[in-house]
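Sharing a structure here in structure tokens format.
With one protein chain held back, the other chains of the complex are shown just where they sit.
The block that comes next holds chain A.
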Amino acid sequence: MSDIIQTGFDREIQPNYLYEGYKSTLLRAPTKPLIMPKKADLTLSGPVFKDFELGALDSDLTKNAVKNGEPLGERIVVHGKVTNEKGHPIPYTLLEIWQANSSGRYIHKADQHNAPLDPNFSGAGRCMTDAEGNYKFYTIKPGAYSWGNHPNAWRPNHIHFSLFGGDITSRLITQMYFPGDPLLEFDPMVQSIPLKGRDLLISKFDLALTEPDFALGFRFDIVLRGHHATPFENQ
């Protein structure tokens, strides 16, 4: 537990608050400089998930909202490892995921995109990393959808991820993309990421993770800020 050197957001990797190509940032980005306390003056901690109990189907979005059949679309299995910046695995941390269905429609009541809902798919799930920091969940490959940011704007296929890590500075909400998606180069969300970090959100197709006759495999590794080991690393 000697690794309590703290690092801030890597400004060569992380998007800025204000990115004009993404119009909603204009009225929501802080305009004044952020206050930077000395790391020594912060006592850092955050929620821990050692005893967290997942529902039996939480990590299988192909099954967790079934009403009268299986959801439509390409089944995929997403694997990855969650580590800190030193490459140490982050065990027993919670991942929350949400996404559109294979037609590019969210079940969210505010989503008005003119594409069909799937009665057997909600697009919400959770999973935990294991003792080695690995996670896995099954889902349906999300579809692209249009949005109002600019004329003919389309979001590339993506899955939303929420993670905690060891303390509040390692909190992360992000989006996983798919390799070869032609919409990536037109998407202001992706383009808001400095070039050095842009490819880090694109998952990799992996034939070795692909389950024969069932689901295509993708790998998406996640690096959370900081060097903190989680509180249970020594247990």
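Observations
Assume contacts are C-beta pairs under 8 Å (C-beta built on N, C-alpha and C of every residue); 3 or more make two chains touch, one makes a residue touch a chain; residues count from 1.
Methods note: contacts and distances are computed from a predicted model.
Note on the omitted subunit: UniProt lists it as "Protocatechuate 3,4-dioxygenase alpha subunit", one of the names in "(2Fe-2S)-binding protein", "Protocatechuate 3,4-dioxygenase alpha subunit", "ABC transporter permease" or "Cytochrome P450".
Across A:Ser59, A:Thr93, A:Asn120 or A:Thr169, the single residue that touches the chain missing here is A:Thr169. Considering the full assembly, A:Ile222 is the residue among A:Leu184, A:Leu209 or A:Ile222 that touches the omitted chain. Of the listed residues A:Ser59, A:Thr93 or A:Ser122, the one in contact with the hidden chain in the full complex is A:Ser122. Against the chain not displayed here, chain A makes contact via residues 7-10, 13-17, 19, 22, 24-32, 34-37, 41-47, 52, 55, 64-65, 83-87, 94, 96-98, 100, 106-111, 122-126, 160, 162, 168-169, 171-175, 189, 192-193, 196-198, 200-201, 222-225.
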